[in-house]
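Can you keep this structure in mind? I'll have questions shortly.
Excluded from the complex is one protein chain; the other protein chains are retained at their positions.
Up next, chain A:
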Amino acid sequence: MTSLLPRVLLGAVAASALLAGTAFAQDYPTQPITVIVPFSAGGPTDTVARLVAQAMSADLGQQVLIQNVGGAGGTLGAGQAAAAANDGYTLLLHHIGMSTAPSLYADLPFDSIDDFEPIGLITTVPMTIVARADFEPETLEELIPYIQENGEAVIYGNAGIGAASQLCGLLLQEALGAKMTEVPYQGTGPAMTDLLGGQIDMMCDQTTNTTNQILAGEIKAYAVTTPERVESLPDIPTAIESGLDLDVGIWHGLYAPAGTDQAIIDRLSESLQLALADETVASRFAELGTAPAPAEDATPAALAETLASQIELWRGVFESAGVAAQ
């Protein structure tokens, strides 16, 4: 008897939770949704998140709020999202770091694949290979042999281990088969300062951070790193056009904690697709030098596939570059 009562209670609780769950899913959302952005407010990822959240709020009829939980390369915020209730009211918006974290951090409190339900891809921000205005090579065709000849005499700035600018640099060096001198900074802002001041030679960073300086002629741009040219920088060729096998973009995805009701995931994915089709979102994204993901990519399946393949890709890149998990 004493052992039966708790079980009955447990069963009742489980059943009512299940019932509540379905009721939940049907008229979801009934309260504001919080999207955790694992970086500080005002950064490029935060900007993407706020633009999308605003458009999704309009569709869902509930406020979609952004909560910035920065620290440890985005793993603190992701960990918090993984541990959140899977009721659809706490989501995570994370970028490529979701796929590099497993290789960069030991003892992560979450698993990028098992602890999340993918909702959809949001955008893939292209990167630009840039240099100080008076750097010798004029085009990517000239840059390739220049780096191969001068190797470590070329000073390459990045925003630290795991940052977009470092990832691009790793792939660039791998593609060129040459090693440059890497100088890490606390974020790309200070790195850009030193590039403008001619203290360092090169950088590879998201269009978000470089477009304005490129258009003003303050720095030199050699190539964009995505397969297609960028609308805001029509004159800059792609790396592939110039004969360099380099395809890297900072992709952003939206996730829910594992175990979130499938109906909720579908509702969110649909809302994300609507948001990405929104004109304001598209025009703001264009100003940032990127474009919204097409509807077929803003789906759970597409994000799941991207995530899995990127985890594998970066594991290999870090291994060959000798970067160990901390």
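The definition used in the following text is that a contact is a pair of C-beta atoms (placed from the backbone, for glycine too) under 8 Å apart; a residue touches a chain by one contact, two chains touch by 3 or more; residues count from 1.
The definition used in the following text is that contacts and distances are computed from a predicted model.
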Inset, instruction - Given the options "Hydantoinase B/oxoprolinase family protein", "Oxidoreductase", "Cytochrome c oxidase subunit 2" or "Tripartite tricarboxylate transporter permease", say which is the protein name UniProt records for the missing chain. - result: "Tripartite tricarboxylate transporter permease"
Inset, instruction - Identify the residue among A:Gly61, A:Gly197 or A:Pro234 that touches the chain left out of the display. - result: A:Gly197
Legend entry - Selected residue (touches chain absent from view) among A:Glu149, A:Glu287 or A:Glu312: A:Glu287
Inset, instruction - Determine which one of A:Pro29, A:Pro102, A:Pro137 or A:Gly162 touches the chain that has been left out. - result: A:Gly162
Legend entry - Residues belonging to chain A that touch the chain removed from view: 40-43, 46-47, 50-51, 54, 66-73, 75-76, 79-80, 104-105, 107, 109, 152-153, 155, 160-162, 181-187, 189-190, 192-194, 196-200, 208, 211-213, 215-216, 218, 283-284, 287-288, 323, 326
